[in-house]
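Take a look at chain A:
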Amino acid sequence: MSVAGVRLELESLAKSYGGVPALRGVSLSVGDGKLVAVVGPSGCGKSTLLSLVAGLDAPDAGVIRIDGRVVNDLSPRERDVAMVFQSYALYPHMTVRRNLAFPLDVAGVPRREIAARVEEVAALLGLAPLLDRRPAALSGGQRQRVALGRALVRRPKVFLLDEPLSNLDAALRLGVRAELKKLHERLGATFVYVTHDQAEAMTLADRIAVLRDGALEQVGTPREIYGAPATAFVARFVGTPPVNLVAPEVLGLPEGPIDVALRPEDLRVSREAGAAGLAARVWLVEPMGSETWVTVERAGARLVARCEAAFDAPPGAPVRLGFDPRRLQRFERETGRRVVPDRPG
Partner candidate 1 sequence: RAREDTRSADRLVLRYQPLGPDPAPFRALVAAFERESGVEVEVQALPNAADLAHQLLVTSLGAGGQDVDVFVLDVVWVAELARAGWLADLSDAFPPARVREEFLAGPAGAVVQGGRTFAVPWYVDVGLLYYRKDLVPEPPRTYAALAAAIRAARAEAPGIAGFLWQGRQYEGLSCNFFEALWGHGGAALDGDRLRLDTPAAREALGHLRRLVADGLSPRSVVTAAEEDARRAFQEGRAVFMRNWPYAWPLLQDPASKVRGKVGVAPLPGADGPAPGALGGWQLAVSSRAPAARRAAAIRLVAHLTSPDANAVLAIAYGRNPARHASYEDPRIRAEAPFIAALLPRVEAARARPVTPYYMLAADALQGELSAAVSGLRSPAEALARAQAQADAIAGVER
Partner candidate 2 sequence: MSPRTAWTIALPYLAFFLLPLGWLALTSFWPDAELARPLPSHLTLENHAAALAGGGLARAVLNSLLVSGATAALALALAAPAAFAIARLGVRGGRALLAAALAVSMFPPIATAAPLYAALRAARLLDTLPGLVLPYTSFSVPLALWLVTGTFRALPLELYRAARVDGCTPLGAFRRVLLPLAAPGVATAGLLVFVFAWNELLYAVTFLTSPSRRTVPVALALFGGEFRDPFVVLAAASMLATVPVVAIAVLFQRRVVAGLTAGAVKG
């Protein structure tokens, strides 16, 4: 059962709340059956964007097109979108089962099919044993799964998911993420996916839209966003731990009106006394299990490096830093814009 995805186009969408601008002219086009991840700092307008697309709020300006048709004046119902609310918005007077069944029930889907689809989605999200509880008797993560399930039982043209997995544990999140990917592939519906989890954005999205202060900073494939960020902001925003953005002198490069960025995985830290490279001192060592994050201090700046799990050093220990100059990225200090050509060493 596959629904053809549709193209979702936003043109210069703007919205403010009582004078406070939440979106300042966002134009974005999401192709048929694609999944775009929307990321950005807290309060940048992601949820606002979704609620405009859903038709829950009217934009102050701009056009929303679904499948080529302007939907600005259509009600949410007519837009045929499913949405996961960041705050869940479960129906507290209904059991989990009835919450999940609700959109189908409203759409007049036959009872038998509703039951089947509810079971299916409940199994997918591990909600089967909870079907007869009310939301008040669920844990936070369980509620979030119900919220997600309520969107997933439907087969709408567009899915709008607002941080649907934020309260789930890593294992569950991984599982659900995989299921979402499968579902997306199977349904071919168009997804707009707001997330703070980079792994989600990178693995699920066809394209990532980086929002900053209500405006789009960059839209691109995950590789582009990570590998060729258009601005220092994007560079800093994606990647955990974040990119090291420092004055060139810190890395022993000639001064200039630019900052250079180096990903933590591209910075090598060596404790061997005689090793080549820039001298620095250990500031903090954070073992993460699979790897260790090492923060070093050099020329008054701090740099983070991802090292192997076994790395250990006391704070203050002298180390040597190495990196491949080709992996450096340069950004104008003033504007934050990427300096092109940026390939040469």
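The working rule: contacts are C-beta pairs under 8 Å (C-beta built on N, C-alpha and C of every residue); 3 or more make two chains touch, one makes a residue touch a chain; residues count from 1.
Inclusion criterion for the candidates: all candidates are chains of the complex that A comes from, given by their letters.
As the structure is a prediction and not an experimental result, all values here were calculated from the model.
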Checklist outcome for this item: Among 1 or 2, the complex member that touches chain A is candidate 2
Checklist entry - Which bits of chain A are touching candidate 2 when the two form their complex? => result 51, 54-56, 75-77, 80-83, 85-93, 102-103, 106-107, 134-138, 140, 143, 150, 154, 160
